[in-house]
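Other chains of the complex are left out, but the ones given are in their true place.
By written order: A and B. Residues from 1 in each chain.
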Amino acid sequence: MTYGVDDELTTFVLLKSVDVRVAKNGKKYLAIIFQDESGEISGKYWDASDEDIAQFVAGQVVQLHGKRETYQGSPQIKIYHLRLATDTEPNDPKLYVEHSPMKRDDMVNEISQTLFEITEPSWNRIIRFLLKEKQEAFFDFPAAKTNHHAFEGGLAYHTISILRLAHSVVKQYPALNGPLLYAGAILHDLGKTSELSGPVSTTYTNEGNLLGHISIVDGDIVRACVQLKIDPDDESVILLRHMVLSHHGELDYGSPVAPELMEAQVLHDLDEMDASIMMLSAALGKTEPGHFTERLFAMDGRRFFRPTRLPEQVPEKGQ
Amino acid sequence: MTYGVDDELTTFVLLKSVDVRVAKNGKKYLAIIFQDESGEISGKYWDASDEDIAQFVAGQVVQLHGKRETYQGSPQIKIYHLRLATDTEPNDPKLYVEHSPMKRDDMVNEISQTLFEITEPSWNRIIRFLLKEKQEAFFDFPAAKTNHHAFEGGLAYHTISILRLAHSVVKQYPALNGPLLYAGAILHDLGKTSELSGPVSTTYTNEGNLLGHISIVDGDIVRACVQLKIDPDDESVILLRHMVLSHHGELDYGSPVAPELMEAQVLHDLDEMDASIMMLSAALGKTEPGHFTERLFAMDGRRFFRPTRLPEQVPEKGQ
């Protein structure tokens, strides 16, 4: 919602969250966070009637008529009028959430291509089994509630980015086993389809809080083995489970075992690198040249600098 | 092997470990650790022939004729003669390893009793299924490679100690749910039957290193669900998995999630308390009154004091 200060606007937006509160004059009001593809903004809907409270709930699309203002350094909307979008209007919530820079079909294709490189039969079958089961969510869900790839399709897009880096690395270091690295990469965050609630208004599920996405997908691999009649005690299955169990890199970050396979260490490194590049690109994109970003908590609270001027890049060979 | 310095002895002992080395004179010798129920002692077998090397391997019972000496402050055996025990002699290795202070049958009985208190049908069925499958190992294995309950039957004995404490605690705090706590207690270390190699010359298996006993038993619960046709997404199953996943108390100690159920927190506390009491009783038992134990690495390297004199205890009420 890139309007200037004091711009008036009439537009369709998603109600991302709605809080009912009581004002000092004793009347109720709604504290709302609006969302469209470009980002979020908050506003207060004063003197809310019981009917207003009933209809303006999170997840609805509304037509908003208001003015963009600044309160304590942050933008907010002064609301003039609000009504629900009708069925003849663009009222599908998915239209208003950020989404992956890559089309869904292209992502499906690229993942499918990689499956052919997973030449260990048990890994291949387990992955096909679980991807089929969770296909809908895998290509819909974000990769995280906040921070990195927190957009629709972010989970698949993050997986594909890692797979691309993985191919470069395997090419450069022949000691690395490609099939093991790719298999781990595809499965590593698949448990997020159960850990998170979905692409819109994402929260953690109870299962997600109590088990975590690492143990969820680890359990899924065991379940797949039983259903596919693969021996879960075979070394190949244990290697695959180790890849997903260890991908957070340290016990401290929730992996029950630290990487003990070279490919597990590399998977962890690529996972971290892709997540930080995405987070930093996004944060720097919102920062003026010559200035620092806000503190980024997922990067130890560091602030990053956007240089005033950077040199031209020589075109990549072969492009 | 509680002989005094310079005592000569002729006795049957287990070869706990045997290392072939080359002496400065170019001849081979065996560096041996002997074990009997009372503990361990090392010794060197000089000028070992190829035949000696072939027959004196770890896990064999031998008749040892030698003298107890002290080398750099530690006891060791000067070996006069060594031969394999014959079938008419006590040559079962299990005779020479420490074992649980409780008889196996009594342990089986006490665990069986507790099963009746686990009134949640899915927990009860999962536990019976897994206990049946791993029964042999569960009552044979130690609870750890070193440190606490590192003796035959130690795993079951540690489980029973926790269950007894758990009953006292449930009685004192009615807010605690007994069935959940008992179910978690029985399963929490069951994965050690795959993580460790067995009761004699215990090491970690490859599976144990790569997955850890926490994820092993977590996967077993999922497997049991599929085989017993219990829905693995039911809250009751998730609660049970959380109990075992979180029992190390902190991510740092290898739990992928920290306790988020009151019963999970209590299970962790009881697990730690039983382990330290066992370790400390053993260490203090080897220490003279008025002195400190060696540094105990599992207790942050602390040394513990055995008081010179402690007061008589009033007999417990009802005893």
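Following the convention adopted for this analysis, a residue touches a chain if its C-beta (ideal position, glycine included) is under 8 Å from a C-beta of that chain, and two chains touch if they have at least 3 such contacts.
Because the structure is predicted, anything quoted here is derived from the model rather than measured.
Asker: Please give the number of copies in the complete assembly; 2 of them are in place here.
Answerer: 6
One rule holds for everything that comes next: only the chains that are shown with their structure count from here on.
Asker: Give, as an integer number of Å, the spacing between the C-alpha centres of subunit B and subunit A.
Answerer: 44
Asker: How about subunit B: which of its residues touch subunit A in the complex?
Answerer: Touching subunit A from subunit B are residues 206-207, 209-212, 214-215, 218-223, 225-227, 232-233, 235, 238-239, 241-242, 245, 251-257, 260-261.
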